[in-house]
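Mind having a look at this structure? Questions to follow.
Omission of a single protein chain aside, the complex is shown with its protein chains in their original locations.
Let's turn to chain A:
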Amino acid sequence: MNAIIQFTQKLNGIFKFHGGVHPPGNKSSSTQAPIADVTLPALLTLPLRQHVGHLPKVKIQVGEHVLKGQLLAEAEGAVSAAIHAPTSGTIVAIEEAVIPHPSSLPDYCIRLQPDGKDAWVAHTGQDWRNTERSALIQSLTGSGIVGMGGATFPTQIKLRTDGKSNIHTLVINAAECEPYISCDDMLMRERADGIVQGVLIAQHLMSAEKVVIGIEDNKPLAIAAMQEAVKNTDIQVKIVPTLYPSGDARRLVYLLLGQEIAHDKRSTQEGIQVFNVATMLALHRYFDHGEPSISRIVTITGNVAQPQNFEVLFGTPVSHLLAAAGGVGTDTSHYIMGGPMMGFDLPDANVPVTKASNCIIAASPGLFPSAPPAMPCIRCTRCADACPVSLQPQELYWFAKSDNFEKARDYDLFDCIECGACSYVCPSHIPLVQYYRYAKSEIIATDKAKEAADLARERNEARLARIEREKQERAQKHAERAQGAKKAAEKMVAAADSDQAQTGATADEAKKAAIAAAIARAKAQKEAQAATGEAPKNMAAPSASVQQEIADIDARRAAVGLSEADSPAMQDADKQAKIAAAIAKAKAAKAAAQTGHSATSATSAVVDPEKQAKTDPAIARARAAKAAAEASKNVSELAAPQLTTTASADQEKQAKIAAAIARAKAAKAAAEAAKIAATAGNTDDAKE
């Protein structure tokens, strides 16, 4: 019997793939009413991750007002898709929110508050028949169109012809094999002309010779509508038998063309490209009307009052759609996005509809009774019979369960399309696909870790090589420098040997010149200080003892009540004291000069007699002290006879003060002498 069916199918140009199952369709409930529009929700949530590939780059800011169809985020990188505003309104937030994803994890979303006007941004269609193909595909990057069948692969990449693969056949996937889902069915019934326009655009872009639309035979109205729409074109509508999963791209290619695509190849390498029927309508809307991808048809079915298909703006919360379908039954347990075979449970009903959402099913225990506990695998191989990819699901299950991932990979785990046919037929109710998904994600994670490890190794090796290289460079530099110094030393020795006396003389002269220069510098500095009226440093910050002395003098002065205008006698006395001090200073200088003279005979290099005179600080100091003492004595001697009897006490005091000043001056002179002597000593040392 089977053989006869296959023979007749071959006559019709239909090739049956291996396996497959016949789950109850449950499609008719949602196909009774036409596609309806939904009211604008209060808030649209647009996840940035609605497609396969890189996240798009956000181009708007919070608070900005946007028009319907305005670009919100532009495609970034080769594999990426743009996102547009589904309606006019205000961007209220760009934040993390739970997205419809099996992980139930939050991701970046743009929140748009509609203003109710639904005002379009300026948009026009393109004359795609008379435009450069590359320009059309380039413009498609800004359309936001992705594969609407669920794979959400950016369409501009699928339409891009790179010259290597020459696409000769276009397959339009309208099989819609999964139970409950009827969005493509309704789309074909109502918008067949638009779809055909889109197909023509795709055919033009890829210059495909042959176009085949594959529709399952459980959609007679859609078939009729499509056959009507393709009448004046060379597009072929093929009816395929209802069998899950005929909607899988490779299964459909085989069904329609009888061509198997090797598991390590893409269909494009065989010259075949597959598009979903809803993607074709999106293409037509974009190229003929300039409308980007902002809405899709979504089936709302299951445990709702009026199951129906809706034209839904992306970002509309699922709860809003469920309300539009008449509300959910009280026994609703959870919501499924996608079909019952391949879909996933939603974390809650507030997640938004995205480009991939083709169906929302309100599940109840009546519709989806919880699976009985899994029993052990009895190796009946019913799963292998049902597998459309001709894998060995029982083996894969075994390997996945025992974490034997390498073996699972060897058994072509990655060819599994996760259709769920094996789980569906399993008499032990083993959730086989869950095991495969687990094993796949573990293998992917391990591969990524391996890649990261390889990168880390590369970087570590590069670093070690760099450190080694720098070390060698340093060592080389040091060696070079050492060699250079050695050479210079040798040269010097040679020069000294040949012209020793001359060199010695010049060295002496150079040293002398240096000393003279230093002295000149010091003098210049002193003069500069004097010129600017700046006090020398030792005056600016006198030592404690000096300060004490000054304070003492001031105190005594105050006690005496000394002032310049006191009396002429006093003035005289003052003058005399000054003279005495001058004499004392001169004597001290002379004495110092004498000591210096004696020192000069000892030292050979004589530049400045005055300076060199002060070579011996101790002697100079002693002489200065002696001179000072003499000076003070002189002062008192000189002052005494001229004193008037009345002011004798005062005079005596003044004399003392004068003596003290003289002493201080002498001390200063001595200190200077010592300083100079020290420098002289240094130069002497240097000379030796």
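The criterion applied here is as follows: a residue touches a chain if its C-beta (ideal position, glycine included) is under 8 Å from a C-beta of that chain, and two chains touch if they have at least 3 such contacts; residues count from 1.
We take it that contacts and distances are computed from a predicted model.
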| item | value |
| --- | --- |
| Missing subunit (named according to UniProt) among the choices "Ion-translocating oxidoreductase complex subunit B", "DNA repair protein RecO", "Nitrate reductase subunit beta" or "Recombination protein RecR" | "Ion-translocating oxidoreductase complex subunit B" |
| Option touching the unshown chain, where A:G25, A:G142 or A:P431 are the choices | A:P431 |
| Candidates A:T131, A:T233 or A:S441 - the one touching the absent chain | A:S441 |
| Of A:H22, A:K57, A:K117 or A:R457, the residue in touch with the unshown chain | A:R457 |
| Touching residue (missing chain; options A:A305, A:I378 or A:A449) | A:A449 |
| For chain A, the residues touching the chain missing from this view | 49, 99, 101-103, 105, 107, 373-374, 431, 434-435, 437-438, 440-442, 444-446, 449, 452-457, 459-460, 462-463 |
